[in-house]
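Of the protein chains in this complex, one is absent; all others appear in place.
Residue numbering begins at 1 within each chain, and the chains themselves are lettered A and B in the order written.
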Amino acid sequence: MTAVEPAPGAEKWVGQALRRKEDPRMITGRGRYVDDQVVPGMLYMAVVRSPEAHAKITSIDTSAAAGLPGVHGVFTAADLDLASPLPMAWVPPGVEIKTPEHWPLAKDEVKYVGQGVAVVVGEDKYAVVDAAEQVIVDYDPLPVVVDPEKALEDGANLVHPEFGTNQVHEWTIGGGDMDAAWAESEVIVERRIVNHRTAGAPIEPRVCIADYRGDQLTLHLTSQNPHLIRLFMAGELEMSEDRIRVIAPDVGGGFGVKISHFPEELLAAWISRKVGRAVKWTETRTEHMSSTIHGRDQIDYVKVGAKRDGTIVGLDCTAICDFGAYFTLLTPFIPSFTGFVISGCYKIPNLNFTARGVFTNKMATDATRGAGRPEATHLIEMMIEQLAHELGMDSLEVRRKNFIPKEDFPAEVAIGIVYDSGDYHGSLDKLLTHVDLDAFRREQEELRAKGVYRGIGFSTWMEICGLAPSRAVGPAGVGLQAGFYESSTVRVHASGSATVYSGTAPHGQGLDTAFAQIVADQLGITPDMVDVMHGDTGTGPFGLGTYGSRSLAVGGESIARSTGKLVDKAKQIAAHNLEAAPEDIELVDGKFSVKGSPDKGLTLAEVAGAAYVTMDMPDGMEPGLEASTFYDPENFVFPFGAHACITEVDVETGKVDIVRYVAVDDCGPAINPKLIDGQIHGGITHGVGQALYERIHYDDDGQLVTGTFVDYALPSAADVPSYETDRTETPSPVNSLGVKGVGEAGTIAATPAIVNSVIDALRPLGVDFLNMPLSPQHVWSQIELAQGRGAPGDPGKQGGSWGEHGSGSAGSGPTSPSEGGAL
Amino acid sequence: MIPAEFDYVRPGSVDEALAALREGGEDAKLLAGGHSLLPLMKLRLAAPTLLVDLGGVPGLSGIERANGGWRIGAMTRHVAMERETALGLASKVAGTIADPQVRHRGTIGGSLAHGDPASDQLAILLAYEGSVVVRGGSGEREIAAAELFQDYLTTAVGDDEVLTEVRLPALDGYGFGYHKFNRRQEDWAMVAVGALVKKAADGTCEDVRIGLTHMSSVPLRATAVEQALRGQPLDANSIAAAAEQAAEGTEPPADLNASADYKRHLARVLTKRALADAAA
Partner (left out) sequence: MATPVRVTMTVNGEQRTSEVEPRLLLVHYLRDHLGLTGTHVGCDTSNCGACTVHLNGDAVKSCTVLAAQADGAEVKTIEGLASNGTLHPVQEGFWEHHGLQCGYCTPGMIMAGADLLAKNPDPSEEEVREALAGNLCRCTGYHNIVKAVMSAAKAEVRA
C-alpha cells in the first residue's frame, strides 16, 4: 500500500483530497476496536436490566446465578462502595438544576426500562448471559410518567418525589424586548414543533475492558473522551489519576453517545479491582437502544413576529425538554445549544429562548450529532417558510431580507453571541447555481397536473461549534465544570519524521490524515512521515476529546501552534548552522535555507539530527525538537451553508422519496475536501434518518417499543439518494487555519429542508405544516385530515402537527442579554 | 445476543430427521435456513432444546418444472427462486425478501412452515393455489395452501413432520404484479399484495388471484376483489372499483408504523397497483 502522493504541481498538502492514512488497516479487517481485544484471563460481564419503567425493587435473589459454574460474582447496588455517583457537569450560575444522584446500579427503585439492577461476571461470554437470566428481581410497580407535557401538570406522577416536581430547570437566554417585538409585529405565526427522540446509534455499540492489576487500572473503552473519563473514574474509585490509563483505540463511530461516562465502564473497573481479573463488557444493540443516551426530544413552542415586508422583529421559543429519569454527563445542558443559535442566520432584534427540562421514566437524553443545534435550525427554518407562506412571500426573499450581511461580521446577535465570519447570501447564491428554482416550479406544476406531487424545501443554516473557549463554556461562562481548550505535542524524531499527540479522540473523522497534512506543510515533509496518536491517556497531554465539531478548529489549531514552535526552533538551528540570522531562514522545498540561497540549506532530518545529537547547537538552546500547546481560542467558530431538498410524495400512501439533495456548506478553507464531503454526506443522512425514518418511542407504560434495529429504522443505501455537494470558503478569524467544524453540519442543516419540501409538495392538498418523522402513515393521515376525510388512527402519534397552530403559549416579556451566562 | 443452550443434530435423510424430531419431543425444532428461527432464539423469544438441521439432507433443494407445475424443494434458498425468473410472480416476490444476505440463507420451506403472516411467499402460495408436501411417521401427505395457514405462526405441518416440497401450478399465461409496502427496503412488509391475472381473448378478466400479506394473523386471499373482477374488463376503472374491496374480511394487526385503518387503505392502493401491473 503505497504512500500518498501530492497532486502534480501542488505546493501544499493542505487542500488536497488525499485518501486516508487510517484506511489500509480498516479495509483489510485489521482495525483494532475494543471488542477485538483479548486480555489474558479476562472475565465477561452481563447486566441485569429493569423491564419496568418505574418500580420499587422488593428483592433481588442472586443465589442461583452465583452458584452457576464459571460465575465469579454477582453484584448489586448494595455491594458497591463508590466514592461518588456518575457525573453531570453543568452548574449554570444562578439557575437551579434538580439533579438526582445517578449510581451505576439502581438503588431501591428503577426509573426506566433498561436501567441496570445487577451485574454478573464469569468466564464464558455466553454463560454469563444465561446466568444473568437467573438473577431473580421482584418489582412493585409505581406510576409511570411518559409524556413530558403531562409530567409538568399539577398532580402528575413524580419520577423523583423528593423534588416535588418533574421540572428539572428553567434556563433562558434572550435579548431585546419581546413585548415591544409583538407590538411592532404586523404578522405573528405560532407553531408547536416536535423534535422527537432519536438515537445516535453508531454501528459499534459501547464496549469496555477494565484491567486492574497491581495498583494500575487500564481501561480500553469506546470513548470520544478518554481523558475526562479517567478524571471521573479517579474520583469514583478513589484512585490517583496517574494510576489509571484509558485507551480509546479504533472507535466505531460516536455521534455524541460515546462522550458520556456510563455505568458499565465504572462497574467493570470496580469489579476488576474486586475480583482481580480483567473484565470485558460488550453492549448488545438491544441494550444500546434502551440504556445508551438518546438525543433531541424537545417540544418547541415557537412564535415569530414580522413586518408585512418580511422583516423579522422577534422570535420566541419555549422548549419542553424530555430529559428522562437520570442525567448523563451533559443532559440538561444540551437544549442551551438551541438557545445559543436561536437567531440562526438572521438579524433578529428581539429574541427569547427558554428551556424547561422535564423528568420522565425514560433513558436520559444527551448529546447526539448536533446536540441542540439541529433542533434550533429545524424550528427556525420551519418558521421562516411558515412565515413566508403567511406573508405570501418567497421564502428565499424572506431569508435574504433578514440575513446578517457579510459586511457585519464579526456580528453580535441580540443574545450577545458574536458570530466570527459568514457570507449567508453567498452560500444561498451558490446553492441556486445548482438548483434552478424557476425550472423546478414549472416542472412542479406540470407534474401536479399528472398527480405527481413534488416539493422543494430549503434550509439556510448556521451553527456554533469548535467547543471551547473556556471563558465562555467553562465555570465562569455558561457553567460547564471543565476547561475547553485542546492540547497537542508534536515531536520531530532524530531522523526527521514526526509524531503528533492530540488531546482529541477521533473515531472516524479522518483526523489522522488531516492533522498530518497540516503538519507536513509546516515542516516540509510528507503526510506519510507524520504519525498521529490520540485517544490514550498514557501518551500525550490531557485533552478534551472529539465532539462538538471541535477537533480541527481547536485540536488542529493546537497542533499547528505546536508545529509552529518547532519551526521557530528549527530555523534557529538552521541559522546557527548556516551562519545566518534566524529571521532570514525560510522553508522552501523541504529545506531550511537562507532567503535567496535555496540550494544551501538543511532538511528537517538534518535539523533534527543536530537537535538530538547536539554537536553544533546555538548557545543555551535545549536539545530535542518537541513542542506542546494548550490552545484555548478566543471564540467559537460558526460554520454555515444552504441546503435544498426536492422530495416526491406518493399521496396515496404517504411515502416520501428524496429526489435531489443539494448542499453548499462553508467550514472555512478545506484541509481535505474528501473528508469534508464525507462528513456532509453522513450528516445529511443522519438528518434524513430523523426526518423520515428514525424515532425512539416509549408506549404509555414506559415500555421501549423501538428496542432493536428492526423497529429503530436507520436508513440503508437503498433508502437514500446520492447527494450533490459544493462549498464556499469563508475563513474564520478565530484560528490561524481559518477552519470551522463540519462534523455536525449536515445533520444540523438537513431536517427542515426535507420537511419544508414535503410541505411544499402537499400544499395543494391543504397540508401546510408537518412534524417529524414523516413516516408514510403520518404523512397520509395529515393528507386525509387536510382533505376533510377524518383523522384515521395514527398509533405513532407524533405530537399532532396539523390543527395545533397557535396553541403555543410561548413565553414573552423582556429578557436581559446577560441571562444564561456571559458569552 | 445469543441463543439459550440447545443440542444440535444434522441428519442425513428425512427419515433420520423425523426420528430426531420424535426423540427430541415437543421442544425439538427443525432448522432450515434459520433466518426466522435464529433471530427469535437470539432474542430468547424461542428456546428449543434440540435443533434438527435439515442442511445435511440431500435432495431437499432445487426447482423443477414437471406436469404443468413447479416442484420446489423445501430447502431451496430465496435467491434460487429469485434467479429462476420463469417462476414469474414467485420469483419476483423472492427478490424482494429482506436483503441479499438473507435471501442467500432463507428457504421457501422454512418460511412457509414458520407461518409468519408478514412473510412474503405465504400469501403468494395462497394466490397460486399451490400446496406443500410433508412427510411424517406415517408417510407423505399434501396440504393445500388454503389449509396450510391456521393462525399466527401456526401451520398445518405437524411438530413431527418435515415439509419437503412446495408445489405451484405453472399458471402459464397469467400476468402478475407484486406491490410491497415497507418503510425501508430490508423491512418486513407493512402490507404486500400479489396479483395473478389471466386475460380472456376479449381482454376481460378470465381469472384473478390475489394474495394479501400482513392483513391478518394469517395470509389471505382478496376474494371479494377477485369476484368483483372476474369476467370484467381490465381497465383502470374496473380495477380501481374492484380494488376498493381489498380490505374486506381482513383483520390487520396494528403496530407502531401502521394502524389497522392505514393497512386497510394500503391494501386497497396496493391491490389496485398490483392488478394494474398484472393486467398490463
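Rule of thumb we're sticking to: a residue touches a chain if its C-beta (ideal position, glycine included) is under 8 Å from a C-beta of that chain, and two chains touch if they have at least 3 such contacts.
Worth saying up front: this structure is predicted, and the values here are computed from it rather than measured.
Asker: Which of B:51, B:143 or B:192 touches the chain that is not shown?
Answerer: Once the missing chain is taken into account, the touching residue is B:51.
Asker: Determine which one of A:103, A:126 or A:440 touches the chain that has been left out.
Answerer: Counting the whole complex, the residue in contact with the absent chain is A:126.
Asker: Of A:250, A:264 or A:665, which sits in contact with the chain we cannot see?
Answerer: The missing chain is touched by A:250.
Asker: Quickly run down the residues of subunit B that touch the omitted chain.
Answerer: Against the missing chain, subunit B presents residues 1-8, 10, 31, 34-35, 38-39, 41-43, 51, 53, 55, 79, 98-102, 104-105, 184-186.
Asker: If the hidden chain were put back, which residues of subunit A would touch it?
Answerer: On the subunit A side, contact with the omitted chain comes from 1, 19-20, 22-31, 33, 35-36, 125-126, 201-205, 250-255, 284-286, 507-510, 674-675, 677-678, 681-686, 708-710, 714, 716-720, 722-723, 746.
Basically, only the chains that are shown with their structure count from here on.
Asker: How many Å are there between the centre of subunit A and the centre of subunit B, using C-alpha atoms for each centre?
Answerer: 44
Asker: Using the touch rule from the top, collect the residues of subunit B that touch subunit A in their complex.
Answerer: Residues in contact with subunit A: 1-2, 4-5, 43-44, 181, 183-187, 190, 254-262, 265-266, 269.
Asker: What residues of subunit A sit close enough to touch subunit B in their complex?
Answerer: The touching residues are 125-126, 129-130, 133, 284-286, 652-653, 655, 693, 697, 705-706, 708, 710-711, 713, 715-716, 718-719, 775-777, 780-781, 792-796.
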